[in-house]
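Below you will find the structure I want to go over with you.
A single protein chain has been removed from this complex, and every other one stays in its place.
Chain nomenclature is as follows: A and B, assigned in order of appearance, with residue numbering initiated at 1 for each chain independently.
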Amino acid sequence: MKKALNSLKAIVCILIILFSFTSCEKAGTELSDLMIIQGIGIDTAQGGYKVTVEILNNEQSGSPSGDSSSENKTKIYNAEGETVGAALMQLTTKSGNKPFYAHNRVIVIGQDAANRKLSDIIDYFERNFDSRASELICIAKNTDAEKVIRAKLLNDTVKSKILEKMLEQSYKESLVPRMRIIDAVNAIKDDTSYICIPAVTVRKNGENEDFTLDGCALFDKDETFSMYLGSGDAQGLAYLNDEIKKGFISAELQNGQRATFIINKGKTHYKITKENGVFHYKLTVDVSCDLEEVGGAEYFSTEYGFMEELKAAVGKTIAKKMENTLTVLKSEHGGDAVHYGKRLMLQDYGSYETVKNQWDKAFRDSKTSINVNVTIRRIGEETFHSKK
Amino acid sequence: MILKEKSNCFLHPDDIKSFEFGDVRENAVENGRLIKEAFKGSFDIKVKKGYCAGKCVVFANCDGLCNSAKIADNAMRPLLSYKGELPEENALDFMCDHLLCSTEQSKETDLGKAVDMLLRGSLLIFVEGSKNCVVFGVQAIPERSITEPDTDVQEFGSREGFTENIKTNLTLIRKRLCTPNFTIEIQEQGKESKTRLLLCYMKGRVDEDLLNAVKKRLENLDFDTVLGAGYLRKTLDTKRLSFFTMVGQTERPDTFAAKICEGRIGILIDGTPFALIVPRLFIENFQTLDDYINRPYYATFMRIVRFLAFLISVFLPGIFVSIGLFHQEMLPDDMLYNIVVMESNTLFTLTLEALIIHFVYETVREAGLRMPKSIGHAVSIVGALVIGDAAVTAGLIGAPMLIIVALTAICSLVSSDLYQPISVLRIVFIIIGGFTGLYGIMIGAAALLISLASMTDYSVPFLSPFSPYKKYLLRDSLVRISMEKLGKNIFDINTIKLKNKK
Partner (left out) sequence: MEKTKVSTPQFFSLLYLSVLSSIFMYISSPEITISGTDSLLRPVVFIAVSIVSALPLLFVYKKLGQNETNYKKLYESKFGKITAVIYSVVYLLGIVRTTARFDLFASSELFPGAEMTLFIIGLVAVCAALSLLGLESLTRAGVIFTFIVVCATGFVMLSLWDEISVLNFTPLFQDGAGRFFSDSILFSLQASEIGVLLTVLPQIKGNLKKGFVWWAILSGATFIAVLFFVVGTLGAFADTQLFPTYTAVTLAKFGLLQRMDALETAIWILCVVEKIALYFFVVKKNLKILFPKVKKSTLCLVQALSVCAVLVFVSGNLERFSFISYTPIVVGMYVVPVILLPVSVLFYLKKVKKSEKSPQQS
């Protein structure tokens, strides 16, 4: 027994040593051999795609902290290939290091590439092991992705990091929708939904350049670019999609002055009814906000009338935004980017099945009524101290 | 060779082994001669002849092990200055009853045994015409004073530690356990060293099966010498190949007494300040006596800290290496960037770097332990400079790895009893992690845990109370609730013991 046990132990040891020193050794990558990709820009090229990647410059000498280093924090590489994956794999020949996508923050799709099929572009990231399903996607509005990746920002910073922060923060402020790989795939697999991807532009700022988020790009069910939504319309999407996080809203009061509110939380409730073959979406938006500023007000008060006026102004503004967005979406190039079809499916699967194939028409014919319930939580400290 | 040369003046073990003493002779001088002959004139064996009321008396003792003043005052002077008459028969008894002054005196008929006692510091008194000899307790074996133990330091506990003298150690325990239930059994181990062992337990609390099993294992011992606690450990342990042991070791009488009260068996060994406690559970490596003195919340906190320190010290370097080589995605990018920049200037691969620096650390530690204390500072400085600064500057190792090793080294010292398994397992996990990533580490950890779970000695599972799960005992495991709610002898061995033996 003991002898056999010892021989088994010996075999285990030999095996451990064997597999340790052979196969798995190849799987590990030394830290210095990594090409830590921070952002990827995808453009079209002759017969395929061109990728531009921003990578961390890990060959810096000295301490990485502090700005005294004369070398840049990031490097930018280009590569071309017949597919996005092939182009990305070409990067190894440029730097000698292994591309590492796990820390990729953002995928920027150039205007020309956006005109191609979206699934062709994101398939590589969907399958790749390193790549996160939560990577953000944005469109380089009317320009190449390379220009965004190569933008000359004021400081030597990681551009993709700034872009990622902008996209995340704007989503949290309910300004633009968020589009990750996973969201894109889910939207593509949805029979009725259009895809909305935030759009970014590069603007001159003196000698330098700045990123600006400029609404979002709408992709139709064939996954090709359809149209752009402006910034205001993009804001309406958050309310229509039940994605109200934080943010602000500026409303016009009865006296013509404007008031600005910070949104604390919000929730959109849906009720779908069918009237004469037309779907009627009854949307109830519950918003809680704080008053931050009232233009031209000489007198602050918590009086009932004034509060009601504020609430009405906020409600009206939100409803207007939502209506405007819906109007644009129902226009010629628009489509269901607000998951009306999906919500119908969840609520009334039978009806959904009947209109699934002609959803564009059903969406355009659908009616929406919006009711906004506003709760004002605070109106500012001055209320209690500055009575005239 | 050296021993042979010295045999002219010192006692060589082989000489005594070959010498047959037999019974005590009636001729007192003959006894003295036999002893002298056995020890071949060794200068520390003193044989002196005298007369007590005309009767020949021979004194034999081993110089250095006895108190000369005591011999002179309590044995020689009363006997040699006695002017009265001695009874014809039982002269020796008369001496014992009326002349000799000692609480420790006995009679021995076997000369061999008497010589054993002589070697333990007793004075032998042979009286002409008597087949007995008096073994007179005048021991003055040089010993260290009672000091605070170095290896088992407590913040609020007693400052007393065991010494090399078994009697002193027993006294230290006796004064803590003033009960007739505290039982001591004496054994001798080692054919040559004849080391005395004291088997200590609490009658009524100790498990009989446990006691018998320990005795049986000790009976099977076959050593020439028993010079330390470690000699007995491998006999008392079942899983000799395991990294961990179920035999505890302590230098503290208070810990020893506490464990005995829990129904365990303590073994005191002559000549070493380390006492053994059987059995010991895994969780006990994270418990200290301070925990019962500190407030329960703090005791719990410290136990968790100790346990985390153990995990860190075993797994952290391996995990760091595996993350650095296989799972870089786990690190936040800023941290990854910093680590990459620092590691990209180094010469070796991450695995090799970890192994080298651990090797250096262990070497410095070993040197620090063995070297003369006078040059300790010099080695510390060299170690700190070599590892701390020069190696990083020279690009041999990266600063992140240095931090990991420093943290690991500190954590490994938290539970000093676990230092040995920790230091080896750490290296094992670095190698596994370096070649197979976190998954290999996890397979290794699973194997380690299952092998720990398989450790059951004396019907006591090593991982108790976690597995087999004992809810009652959890109140004094990684958490320690208040003493009022803790109950008496929570870790009583009878509670932990498996009941359903097949």
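Note that in this section contacts are C-beta pairs under 8 Å (C-beta built on N, C-alpha and C of every residue); 3 or more make two chains touch, one makes a residue touch a chain.
Treat the numbers as computed from the prediction; the structure is a model and nothing was measured.
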Of B:166, B:441 or B:493, the residue in touch with the unshown chain: B:441
Candidate in contact with the missing chain, chosen from A:150, A:258, A:280 or A:342: A:342
Touch with the omitted chain, as defined above, among B:28, B:210, B:299 or B:331: B:331
Chain not shown, touching residues in chain A: 1, 4-5, 7-9, 11-12, 15-16, 18-19, 22-24, 26-27, 102-103, 126, 129, 132-134, 182, 185-186, 189-190, 242, 339, 342-343, 345-346, 349
Sites on chain B contacted by the missing partner chain, in the whole complex: 238, 323, 326-327, 329-333, 335, 436-443, 446-447, 449-456, 459, 461, 463, 466-469, 498, 500-502
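Everything below uses one rule, namely that only the chains that are shown with their structure count from here on.
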Separation of mean Cα positions, chain B and chain A [Å, integer]: 65
Of all residues in chain B, those that touch chain A in their complex: 324-326, 328-329, 333, 336-345, 349-350, 431-432, 434-437, 440
Residues of chain A defined as touching chain B within the complex: 16, 19-21, 24-25, 27-32, 34, 36, 38, 56, 58-61, 63-65, 100, 102-103, 105, 130, 132
